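Here is the structure we will look at.
Of the protein chains in this complex, one is absent; all others appear in place.
Here is subunit A:
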Amino acid sequence: MAVSTRRLQKELADIKRDGTPVGITLLSAEDFATWYLSVEVLGNTVYEGEKFALKFRFDGQYPISAPAVQFVVDDTYQAPVHPHVYSNGHICASILGSEWSPVLSVVSVCVTIQSMLASCKVRPAIPYPRVRGRSEH
């Protein structure tokens, strides 16, 4: 069994047992390759009332390798309009790149993204289009 499978099994068991933090729910975890979670920002924030969906993709080396996380953009969900979020759902976050470490988990990534949205005081006018070749910041 791949390393990622065992670890994700554990994480799933923890979620089922302890539940998820407020504003985050598990939408789907059918396999150990792709998970969907929803994120809402509570309280009086710029994103009040908006619900977003995150798509996690894991490879066989998780948690040594970081999961690929992006906002779902389809008929039901839109990407939030945020300086670090592109219009195609791509997220610019250090914890998904150079700051990733195995001490983080799916839930902790969701919480980090939730607080990233909550800390945004001014909503940018238009979403940033994703330009080919743009590097992470």
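Keep in mind that, in the parts below, a contact is a pair of C-beta atoms (placed from the backbone, for glycine too) under 8 Å apart; a residue touches a chain by one contact, two chains touch by 3 or more; residues count from 1.
The rule is short, and it goes like this: contacts and distances are computed from a predicted model.
One chain of the complex is hidden; its UniProt record names it "RING-CH-type domain-containing protein", one of "DELLA protein", "Ubiquitin carboxyl-terminal hydrolase", "RING-CH-type domain-containing protein" or "Protein-serine/threonine kinase".
Within the complete assembly, A:61 is the residue of A:28, A:61 or A:115 that touches the hidden chain.
For subunit A, the residues touching the chain absent from view are 3, 6-7, 10-11, 61, 63-65, 97-104.
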